[in-house]
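A protein chain is absent from this complex, but the other protein chains hold their places.
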Amino acid sequence: MKRHLISAADLSRDDALLILDTADELAKISDRSIKKLPTLRGRTVVNLFFEDSTRTRISFEAAAKRLSADVINFSAKGSSVSKGESLKDTALTLEAMGADAVVIRHSASGAPHRLAGWVRGSVVNAGDGTHEHPTQALLDAFTMRRRLGPLDGRRVTIVGDVLHSRVARSNVLLLSTLGAEVTLVAPPTLLPVNVGSWPCEVSYDLDAMLPKSDVVMMLRVQRERMNAAFFPTEREYSRRYGLDRDRVARMHDDAIVMHPGPMNRGMEIAAEVADSPRSTIVEQVANGVTTRMAVLYLLLGGADLGGEIRQ
Amino acid sequence: MSEQRSTVVKGARILGGEPADILIRDGIIEEVGQGLTGDETIDARGLIALPGLVDLHTHLREPGREDAETVETGTRAAALGGYTAVHAMANTDPVADTAGVVEQVWRLGQEAGHCDVRPVGAVTVGLEGERLAELGAMADSAARVRVFSDDGKCVSDAVLMRRALEYVKAFDGVIAQHAQEPRLTAGAQMNEGAVSGRLGLTGWPAVAEEAIIARDCLLAAHVGSRLHVCHVSTAGSVEIIRWAKSKGWDVTAEVTPHHLLLTDDLVEDSPVGAYNPIYKVNPPLRTRADVEALRLALADGTIDCVATDHAPHPVEDKETEWSAAAMGMIGLETALSVVHEAMVETGLLDWSGVAERMSYAPARIGRLAGHGRPVEAGAPANITLYDASARAGVDPSAFASRSRNTPYEGRTLPGRVVATLLRGRPTVLDGKLV
C-alpha cells in the first residue's frame, strides 16, 4: 500500500482485496460488546473537514476511535480557515501537532494531493471537490462483495450526475481494478467529455441496462444542476433516470440497489425502492465504519514509512 | 549622447551567420564588418546576435500588485531574457484605462531604464466590458499607446468589440483580444479533456477560445480593422486564423512559450505532484496535438509572434489548492530558451525565424518604432547576444522577477542570454544586469 489514500487509482488489486479482507475481519468487532481495539493507541488522526459532511466525519471518527487512535476534529467553520488561513498554514499546524494521519474533506479537487506535499503523516481523501472519494468506493465494494461474493465479472450500473460525482470516479476506478464491469448511465450533459477513455462503458438508456445489472448505484442529483441547463426539469430527469418500482421490477432477483446518500427521495430514487430489501443503503453506512477502520489500520498500524515533506 | 564614444561587438554571428564585428556609436549601428575597433569592446565570439527581443504581452503588475512585480523588477527580468522592449498589460490596479495611468507606467519604465516599456491600454473602463475607455487619449499621451487589450478578460460583447476595432483605426491601433467566451468557461480550471475529466476539474473547452476568434476575425474583416489574437492555445484556433489570413484579413496572433512546450497532463502527473498550480494558466495548457499545431503555425507564420504572457504571482497565490490558485506563469527570463528548444532544436525555425517571431513581428504589430529592426548599419543598436551552446537547469532563485512561479524549475533548457544592448548601452553583460 502507498502511504496515502488519495485516489482509488492508488490501490492495486492486491491492496484493494487486502482492505476488503481486513474489513471483513473488523466487521465482527461491531457485534462485540467491547467495540474497540488497542491497535492505534498513541496515534493521532485529524479529521480536517473544510466542507460540511457530518456523516462522513462521524464515520471516520468512529473508525479511528474503535482503533484507539486520538481523534482531533478540525472543521473549517468558525476556525482560522474561515478567517483566510491557507490550506498550507493549516497543514503546517497539523504537522506541528504531530498528526499521524489527516483525513481531509475539501471542496477543491486535488486539495488532498496538495496537503500530502506538506505533511509527513498519511493523507486520506474523504472527498475532494468533484474528484474522488475512495473510501466511499471501498465501502461500496465491500457492501457489494458481502451481498454478491467476489466482484469479478459482476455488472455494476452507476446512474446519475457522473460529471460532478467523486463517488462515480472512485467507483469506476476501484470496481474495474476488482474486475467488475461498470456502465455509467446519465444524460449526456452530466458525463465528462472524454468519458470514453475511462475503464467502463457508457449508456444513455437506463431501461436497457437494468436486466443485465447485478448492482444499480444511484447518484445524488443536485437540484441546482437544473438551473445550469444540465436537464430541463426534475420531472423529466426522474422519468428518464430515476429508479422507481417499475424499473426495479425489471432487475433480476438477486440484484441490489445502492446509493451513497444523502438521497433525494422521489428524484433519483423512489422511497419504496430505497426502503426495499434490495436496498443496501443502511448497510452502506455501517460498512463505512468498518472499511475506514481497515484503511486506517493498514495505513497507520504498521511501521512508519517515513514520509517526506515535499515543499 | 553628446560623447562620441563607440563600442564594438567582436565576432558575433548575426542571426547565426558568419562571425562579424558590429560597431556602435550614439546608440546606432554604424557598421557591420570585419576587423572593426571601438573605444570599448564586447567579446561575442561564438555568440549569436539577435535583434533585441520585443514582448507584446507582459504583466508588470505595477501599479497595484507590487508584491508580485514592479516595473523595475519586471524590466530587469526582461533585460536578462534578452528583451529591449515590453508591452505592459493593462490589468493593473488601477486599470490602465486612462492617459494618466499609462503615462505613469511609461515613465516608470523610462526611469528603470532596463528596457523600453510600452503600456497597453484597456479597451473598456475598468476591464468591465461595458464602456469603451478613452482609447484616443491614451494613444495621444506620452506613452503613445497603440495596443489595446482587456487581457485577463475577453471583450465578449460583440457590439463593443466591433466598436473598439473600428475606433482604433483613427490612430492605427490594434485590439489584442483575450479570446475566452465567458459563459463557456464559468469556473473553468484547466483544459477540458481526458485529464480534466479524471481530475474532476471544471473544463476550459477549446471551443470557448475558437468561437471568439472566429467571431472577431469576421468582425475585423467586416469593419476593415486590425485584430491581434493573444495567446493562441488550440489547434482549432490555428485553423481559424489560417483561414482568416487566407482571406487577406488583417489578423495577427501570438503564442506563449509555455503553450509551445507544456501540456495539460502535467496537471495530473509531474515531478512537483498532481494538482500543482504552477501549471495553472489562462488559457490553460492544452494537449500534445495542440502543441504540435501551434509549433507548425508559428513556423509557417500563421502565428506571427511569440509573446510571453509573463504573469507574476506571489508564492501564497500558488501554494494553495488548485481552484484557489492564481492563473499565470512568469516567462521573460526563459522565453528565448523555450523557443530555442521547441522551435530551433526541432528544426522548425532558424535564428532569422526567431528574430522575426520574437522581435520584428511584435514590434510591427505594436507599431513600435526603434525596435524590431535588423542588426545592420543604420538601425538602433538593440541587440541580444545569445550563447546557443549553453545548457543549464532553471533556477528560479536566480531570477530578477519578484515572483517565482515558473513551470520550468528543475528543467534543463538550452541557451543563455549573455548580453543585451539597449540603444548601444549594455543592460546585461556576462548574463548579469549592468
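Note that the chains take the letters A and B in the order they are written out, and that residue 1 is the start of every chain.
The rule is short, and it goes like this: contacts are C-beta pairs under 8 Å (C-beta built on N, C-alpha and C of every residue); 3 or more make two chains touch, one makes a residue touch a chain.
In this text, contacts and distances are computed from a predicted model.
S.K.: Between "hydrogenase (acceptor)", "Peptide/nickel transport system ATP-binding protein", "Predicted Zn-dependent peptidase" or "Bifunctional protein PyrR", which matches the UniProt record of the unshown chain?
M.R.: "Bifunctional protein PyrR"
S.K.: List the shown chains that the missing chain touches in the full complex.
M.R.: By the stated touch criterion, the chain not on view contacts A.
S.K.: Tell me which stretches of subunit A touch the chain missing from the display.
M.R.: With respect to the unshown chain, the touching residues of subunit A are 1, 18, 21-22, 25-26, 28, 32, 34, 36-39, 67, 297-305.
Everything that follows uses one rule, which is that only the chains that are shown with their structure count from here on.
S.K.: Mind checking the centre-to-centre distance between subunit A and subunit B? Centres are C-alpha means, answer in whole Å.
M.R.: Between these chains, centre-to-centre, one finds 45 Å.
S.K.: Touching subunit B in the complex: which residues of subunit A?
M.R.: Residues of subunit A touching subunit B: 86-88, 106-111, 113-114, 116-117, 128-132, 166, 169, 192-195, 197-198, 310-311.
S.K.: Help me check something: in the complex, which residues belonging to subunit B touch subunit A?
M.R.: Subunit B reaches subunit A through residues 189, 192-194, 196-203, 205, 272-276, 316, 319-324.
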